[in-house]
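The other protein chains are all here in position, but one chain of the complex has been omitted.
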Amino acid sequence: ETPNPFKCEPGEKYVMNVMVSGVEYWFPVYEMFKQAGQQFGCETAYTGTPEYDVNKQIATFDQALAQKPAGILVHPMNSDPFIEPINRAIEQGTAVVTFAADSPNSKRVSYITSDNNAEGTYAADAVAKAMDGKGEYAVLENPGQDNHDKRVNAFVARMEAKWPDMKLVGRAASNQDPTKAYQAVLSLAQAHPDLGAVFMPEANSAIGAAQAAKEGGGKIRVMLADVNAKILDMIKAGEIFGSVNPDQGMQGYMGFMLLWMAKHPDLIDPMNDAKRSGFNPMSVPFVDNGFSIVSKDNADDFYWDKYLKRRGTKGIEE
Amino acid sequence: MREAGLIVIILALCIAMSFASPHFLTWGNFRAMLMSFSIEGIVVVGMTILLIVGGIDLSVGSVVCFSMVVSGALFLAGFDPWTASLIGIGVSALIGAAMGFFVTVIGLNHFITSLAAMVIVRGMCLVVTKGTPLSLFTLPPAFKAIGQGSFNNIPYVILIFVVVVAIFDFLLRRATAFRKVFYTGSNEKAAQFSGIRTKQVKFWVTVLCSTLAGLAGVIYMARFGAATPTFGAGMELNIIAAAVIGGASLNGGSGTIFGAILGMALLSVVTSSLILLDISVYWQDMIKGCILLAAVSIDHFLHRKKS
Amino acid sequence: MREAGLIVIILALCIAMSFASPHFLTWGNFRAMLMSFSIEGIVVVGMTILLIVGGIDLSVGSVVCFSMVVSGALFLAGFDPWTASLIGIGVSALIGAAMGFFVTVIGLNHFITSLAAMVIVRGMCLVVTKGTPLSLFTLPPAFKAIGQGSFNNIPYVILIFVVVVAIFDFLLRRATAFRKVFYTGSNEKAAQFSGIRTKQVKFWVTVLCSTLAGLAGVIYMARFGAATPTFGAGMELNIIAAAVIGGASLNGGSGTIFGAILGMALLSVVTSSLILLDISVYWQDMIKGCILLAAVSIDHFLHRKKS
C-alpha cells in the first residue's frame, strides 16, 4: 500500500493575494481555494490590501513571500509591476499562479481565468437577441482596468460584427461608482430617448444604472458582468436583464490544484525534456474556468450568503 | 456677489449646450441633473458650514455609506425602515461627535481627524456588511418612495434637497447661532474674546456635517434599495470642490450654501454635457477638468473686478 | 521636537510587533516596508515643502502617473529610456508650472487648482495610453536596475530615497532660499514687506513638488516595467496625511522633511503589522484608522507637553 501522495507536509501553506481585499468578488474564489486546501490537509491564508493600489498590493505580496509559503495564487492588479516580485518568488521556491488577471511576462507557472472576451461577446448576443437585433445601446466603462476594458471592447466588437442594426450611442465613464452610473444613464436616456440597452463590465455601477433605467420607465435593458445579492434580487425582479458571471469557485479550486501540482513536480516522471531543461513538468500554462449566464431562472443559485449559511463556513476569515 | 458670477457661467454653459444638443433644455434632462446631485447637495450643505468654521471633513463619503449600511443591516435584522434610518442618522451624528471630540478636546486638526475617521468608518462598513452589498429589495414602497417617488412629477428627493438647502441657507444668513460659526471661522481668538465658546461651535458644526451626511446616506438607501460597502468613496473631494467653487474659503470665515449648491450644479452640468455631447471617455476627464479650471478662473475674475 | 514623539511611537509599535510576529524583525519584511514607501517618500518631500509654503497639491498621484506614462510612451516610440525619463520629469515640471501660474498669476488657491489638475492630468494619462497599460518589458536592464536592482543587497530605490530626503532635509533647514518658503507660508504679507517675492517662491515650490512627483513616476516605471493609466489614484491623501502626521501644518509655516518621512513610516508599519498579524480584512481598515488616530493624539500630547 503506497501512502496517499496528495497530502501536504506539516506547515505547507498556500496563500491567496488580491487588491481591494474587502470586496466580495474574491470570496467564492478563496472559499474553494480553501476547500481544496483542506482536502489536501494544507494551510491556506487570504491576504491583500483593502486599497485599490498596486504599490500596496505588492507590499502585501512581498510580506507574504517573506514567510516562505509553498505557493501564492495572485490576482495582479497590473501585469508588469508584478514581474519582478513573481520572479523573486519563483526563485525562492514559491509557486505562483495568477488568476482573473495575468502577468504574462513573469515566470508564473499558470494563469487561470474566465474568458473576458467570451463574456463580452456572450453579453452582446444576449442583449441583441432580446432586442431583435435592432436598436440603440450604450456602455459604461471603467477605463484603465484591463479585464473590464476587455469585456467592453468585446461587447462592442461583437455588436459591430454580428448585429449591424445595433447602434452604439454613448460611452460614459462610471468608474465603478453607482452615483456616477446613475447620472450617466439618466443623461444618456435624455439624449437618446430610444436607448434600449446599457452594458457595464462590473456590478457596482449596475446598482445605479438599474435604478436610473427603472426611473426611465424600464425600457432600458441593463446587462453587466459579475453579481452580488442586490444584482441577483434585481435580476429576479426583472429590473436587470442579466449578468455574465465568471465561475469563481473553479478559479479558486483549480488555482489551488495548479499551485499544488507546480509545487510537487516530482509526482510524475515526465516523458519529455523537462528534466533536461529544468522546466517544471507540472505547469499548465492556461486554464479557462468558464462563466455562467445569470438570469431570472437561475439567479437563486448565486447568493453568497446563502452558500455560506448552507456550508457553515466562515468564508475568508478562516 | 459671488453667486452672480457662477450663475452667469452656468447659464452660459446651458445656452451653449442647448445649441449643441436638442435634449439639453428639457425638463427630463433638468430633472436628471437635479436628481443626480440633490442627495450629494445635502452633504454639501454640511460641508460648507464646516468650511466656514474653518474645518474640513474628509470622512463624509464613508459616513454616507455607514449610515446606509447600518440602516440597511438593521432593516434586514427586522427593524422597521424608519426606525432603522433614524438610528443610522443617529450613529452618523455620533461619528461627528467623536470627531468633534478629537478636534476640540484633544486638539487635533480637522484634516487629520477626519482622514482617520474616513478610514475607520469605511472599515466599519466592511465589518458590518462583510464586504457584500446588502440587498434591501424588501424595503416597503412607502419608504422607497423617499428616494424613488415623486409628487406632481417632482421627485421627493429634489423636494427634500430644496427644503434642506432653503432651511440652512436661511439659518446661516439669519440665525444668531449660525452667526457664531462665521465669527469662529473668521478669527477664532477674537471670537473667544467676544465670549463665544468656539470649541462648542466647532463641535456642533462637526456633528451637523456628519448628521447631514447620515441623512444623505439614508436617502441613497431609499433610492438604490441597497447598501454597498464601497459606496461614496472619493465623494469628499467632489463635495469640497463644490463648496470651494461656490466661494467657501478653506481658511474659514466665508461661504454660502447657495454658492456651494451652484458649485455643485456647475460640476453636474459639465459632466452631463460631456455625456450628451458623446465625448470619448478618454477625453472626458481632461475636458471636464479644463472647463472646471476655466470656470473657476472666470468666476474669480468676475469676483475680483467687483470688489 | 516633533520628530522625537513619532520615533518613540514607531519604535514602540515595532517592539510590540516583534513579539507578536517572528516575521516582523526580518530583513525581508523591513525591505518590503521600505520599498513600499520609499518612492512615495520622494513625493512626500515635495508635498511637505509645498505645505510649508501654505499650498497643497492634490494632483501628485496623477502627475506620478503621467510622468510614467509619457516616459513609457516615448520609450515605446523609440527614445532611449533615459531621455524619455528626462522628458517625463520635464513634463511634470511643466504641469507644476501651469499650476503655479494659476495660483500666482490668476490668483486661484492651490486646492482648487490642483484638484482641477488632478482630473485633467489623469485624463491625459487616459488619452496617452488609450486606457491600456503600456508594457515596458523591453526596458534595458541598466534602466530597470534603478527600480529593481540593488547594491550590496540594498535596493537602489531605497538609496535614491535616502539621498533625496537627506538633500532636501538639509536644504530646508539650512539653505537661505528655502527659509523664504517658511516665511512665505508663515505670513505672506510680512514676507512681502521684507522684499521677498512670495509669488515666485510659491511658483517654484509648486514646480518642485510636481517635479519630484515626476521623478517618482519614472522610478516607479523602472520598478514596475510598466505604465498604467490608473496608477497613483488616491495617493495624494496618503501623502498629505504623512506630512501632516509629521508635523506639517495645513496653514503653512511649519513642517520638516524628516517628520513627514516618519509619518510615512508610521503609516507603513501599521499597515504591515496588520497584515503580519493576519487580521481579518474586514477589520484592517478600522484598526488601521484607530491606530493612526491614537498615534497622532499621543504625538500631539507629547508635543504639547514639551512646548
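Per-chain numbering from 1; labels A, B and C assigned in written order.
In this section, a residue touches a chain if its C-beta (ideal position, glycine included) is under 8 Å from a C-beta of that chain, and two chains touch if they have at least 3 such contacts.
Assume contacts and distances are computed from a predicted model.
J.: Between "Protocatechuate 4,5-dioxygenase subunit alpha", "Heme exporter protein C", "Acyl-CoA dehydrogenase" or "Sugar ABC transporter ATP-binding protein", choose the name on the UniProt record of the chain that's been left out.
T.: Looking only at the record, the undisplayed chain corresponds to "Sugar ABC transporter ATP-binding protein".
J.: Relative to the complete complex, which of the depicted chains are touched by the chain excluded from display?
T.: For the complete complex, the undisplayed chain touches B, C.
J.: Can you tell me which of C:Ala16, C:Ala177 or C:Ala294 touches the chain that was removed from the display?
T.: In the full complex, the listed residue that touches the missing chain is C:Ala177.
J.: Identify the residues of chain C touching the omitted chain, counting contacts across the whole complex.
T.: 174-177, 179-180, 182-183, 185-187, 189-197, 253-254
J.: Tell me, which residues in chain B touch the chain that this view leaves out?
T.: 174-177, 179-180, 182-183, 186-187, 189-197, 253-254
Everything below uses one rule, namely that only the chains that are shown with their structure count from here on.
J.: Using mean CA coordinates as chain centres, what's the gap between chain B and chain C in Å?
T.: Result: the chain centres lie 29 Å from each other.
J.: Could you check chain A for residues that touch two or more other chains and list them?
T.: Residues 22, 50, 143.
J.: Quick check on chain B: which residues sit in contact with 2+ other chains?
T.: Residue numbers touching two or more other chains: 123, 126, 130-131, 234, 281-282, 284-285.
J.: Applying the document's contact rule, which stretches of chain B touch chain C when the two form their complex?
T.: Counting only chain B, the residues touching chain C are 58, 102, 106-109, 111-113, 115-124, 126-127, 130-131, 234, 237, 240-241, 244-245, 250-251, 281-290, 292-293, 296-297, 300-301, 304.
J.: Touching chain A in the complex: which residues of chain B?
T.: Going by the criterion above, the answer is residues 21, 23, 26, 28-29, 32-33, 35-37, 39-40, 123, 126, 130-137, 148, 220, 223-226, 228-231, 233-235, 268, 271-272, 275-276, 278, 280-282, 284-285.
J.: Under the definition above, what is the set of chain A residues touching chain C in their complex?
T.: Residues of chain A touching chain C: 21-22, 45-56, 58-60, 62-67, 78-81, 83-84, 105, 143-146, 149, 316-317.
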